[in-house]
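Sharing a structure with you now.
Here the complex is missing one protein chain, while the rest keep their positions.
Chain nomenclature is as follows: A and B, assigned in order of appearance, with residue numbering initiated at 1 for each chain independently.
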Amino acid sequence: MKKFMIINLIMAAAFIFSSCTKKEDVILIGEYGSLTGDDATFGISTNKGIKMAFDEINAKGGIKGKKIKLVTEDNQGKNEETAKVVNRLITQEKIVALIGEVASSRSLIAAPIAQKNGIPMVSPSSTNPEVTQKGDNIFRVCFIDPFQGLVMAKFAIENLKVKKAAIFRKNGDAYSEGLANVFATEFKKMGGDIVIDIQYQPKDIDFKAQLAEIKAKKPDVIFVPGYYSDAGNIAKQAKQIELKATLLGGDGWDSPKLHEIGGEAINGHYFSNHYTTESTDPVVVEFIKKFKARYNDEVPDGLAALGYDAAKIVAEAIERAAELKPSMIRDEIAKTKDFVGVTGKISMNAERNAVKSAVVVQVDGEKRKYVTTINP
Amino acid sequence: MRAIKTPLIAALGILIVASAIGLLTNSYIQLIILFLFVNSIMGMSLNLVNGYTGQFSLGHAGFVAVGAYVTAAITTKFPVPAGLIALPYFIAVSLGAGVIAGAFGYFVGLPSLRLKGDYLAIVTLGFGEIIRVSLNNMSYFGGALGISSIPSMPEIDLGGYVISTFATSLIFAIFWSIICFFVIWRLLKSSHGRCFLSVREDEIAAEAMGINTTKAKIQAFVVSSFFAGIAGALYAHFTNYVSPASFTFLMSIDAVIMVVLGGMGSMTGVLTSAFIITVLPEILRSLKDYTGGVDLRMIIYSLALILIMILRPQGLFGDKEITTIRRKNVSSST
Partner (left out) sequence: MEELLQHLINGLSLGSIYALIALGYTMVYGILQMINFAHSEVYMMGAFFAYYSAKFLNLSSSPGFGSLAIVLVITMVLCSVLGLAIEKFAYRPLRKAPKLNVLITAIGVSLFLQYFAQLVFGADPKVFPNLIEDQTLFSIAGAPIKSFDVTILVVSLVSMGVLHFLVYHTKLGKAMRAVSHNASVASILGVNVSRVIAYTFIIGSSLAGIGAILVGIKYQKIEPMMGTMIGLKAFVAAVLGGIGSIAGAVTGGLILGVSEILVVVYGSSQYRDALAFLILIFILLVKPAGMFGKNRIEKV
């Protein structure tokens, strides 16, 4: 028993140590994400968007006379760290709302914890359908996997008018597998033919063996629902072995680094996205201008835009809520309707998913040529 | 009478302490406390192989994964009984998870324990990775997305007085920790334990004395895997979620760090280092407020690790126990 007393004492000391700052005149909003580790690039982008949104609001005087304070915790891209930091944010930092994460698997860990504690959680970019099914406190501002798979299948059949597609998925990645599965069923339903469906492994840097296999089956398009760093390399290596099919991808492709890695090889390929930097919509133009000014001329990717929108939606809900109670904020987030965000008009449906359209863009060096908008 | 009274009083005491901790702390600290037990069981079980038997295993995470997945699959795919009966049910399930992990340990250990030193380390690492990659590709176990909604420990209603989920979780964790501690403790005092120690000290001499060293090594490995599986079961219940990404090579490394940091072959040493490994990173978390958002946590952690190894190569306690460390002229208690 003595040991427990010691543990308890140390815990209590740690608790006092960490909670000595005064927190009455600020609104605490929590964010958890992978700022280090394998998936760090996603967490960092999202974090940039969220920080910018809250700083803008604070510059205008905050909400209800109070400033917003963002408490960001790094989960290192690890599962058990996620459980710890989310518990910490909710019970120790006493946040009123939670934003995160990009990876669906880690949102699935956080969602039940937020639900149990009655804290509203808004995921900026977890596209797996299961996430928001964890409870009525869980929301998202992006579309879900099935929709994106459908968008690209529709685009291939209707716009590119092709019949033979290959799928090149990232094995063991929930996002990639989700998109690939829906693309396969939808493409077949629309009369297309999947000639080959193979995978690559996380952390792969060499794709030539699989690409040669794909080449032998002569598809018109290859659906590559992975992330930009893989897609860039895949495009490059496809070109090296003279595989000429058009590549199609999802929002995971969206990054200024896509063409840096892919070089010329990535030009002319298509991917679906939440928004296009080419848009003349004043909201988007303004967002890109401010983002570039703040972050050293960096072009914001989709994750940054979604982080920004998620933060703004939470802020607006807090503004509308009568009191600073998590349950009231939750109700207001649920009522979000026609919110004009960078990534389109966002309304929450009964399943707490954002209903919005997707755009298809074509890669052209640094530019993303807008091709078409596909509605749900 | 005493045989019944002592455990009963102990159980009651634990219940009261658990409820008290539950009331005094928030769920974050509660989770850390629960993880403390998961890590302790992981460390103690690995200590049996690495510390006492002198066989270097780097695949502990694989067995933790087996235990966690068995628990996750049974409790999510089949109905869980409600009410008071749930606690013994969960204990039975975790026992099953441990047995299956132990069986894995047997089949992994049988071929690989012929190897020695670094070769054994790398083969066990290989087995750990193979288990993880296989789980990644099994759609029955959810593939890479893993299994979510694993039930927590139940709340127990004792006629108006409710024992919280945390209190039952803590009882569950303490129950297994005590069993793990005493099984290993008693095992070491038995003739089997002497065999383990003799294998560690000098395998050739042990063989010359007529000890079946392969058998001793496999016995230690199976018991160790069994408790790794139990740690996995606890992990599954406490995080309510498992995926292959939880059980990487880094988890095995953490377990080895616990063993070496505490002192190879010291039970209390491992418990102390499990405490440090669990709590130190959490305390360092608040450091971020003073460094302007720059996260130096892992850098401090890794430097601390290097420094402890250099300044105190025998680990915190060496091969002594905390009870014997102050007595002079006692070379070793085990």
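What we mean here is this: a residue touches a chain if its C-beta (ideal position, glycine included) is under 8 Å from a C-beta of that chain, and two chains touch if they have at least 3 such contacts.
On a predicted model such as this, the values are computed, not experimentally measured, just so you know.
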Residue among B:Y89, B:Y106, B:W185 or B:F249 that touches the chain left out of view: B:F249
Touch as defined at the start, partner being the missing chain; which of A:Q199, A:T277, A:T336 or A:N353 qualifies? A:Q199
Counting contacts across the full complex, list the positions on chain A that touch the omitted chain. 35-38, 40-41, 44, 171, 198-201, 203, 205-206, 208-210, 212-213, 216, 229, 232-233, 236, 240-242, 257, 260-261, 263
What is the set of chain B residues that contact the non-displayed chain in the whole complex? 50, 56, 111-112, 114-115, 117-119, 121-123, 125-127, 129-130, 133-134, 136-137, 202-205, 208, 249, 253, 256-257, 259-261, 264, 294-296, 298-299, 301-303, 305-306, 309-310, 313
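We take it that only the chains that are shown with their structure count from here on.
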Mind listing the chain A positions that touch chain B in their complex? 1, 4, 7-8, 10-12, 14-15, 17-18, 21, 35-36, 72-74, 76, 78-80, 83-84, 87-88, 90-92, 104-105, 108-109, 112-113, 117, 128, 130, 134, 171-174, 177
List the residues on chain B that touch chain A in their complex, please. 13, 17, 21, 24-29, 31-33, 35-36, 136-137, 143-146, 148-149, 235, 238-246, 275, 279, 282-283, 285-286, 289, 293, 295, 298
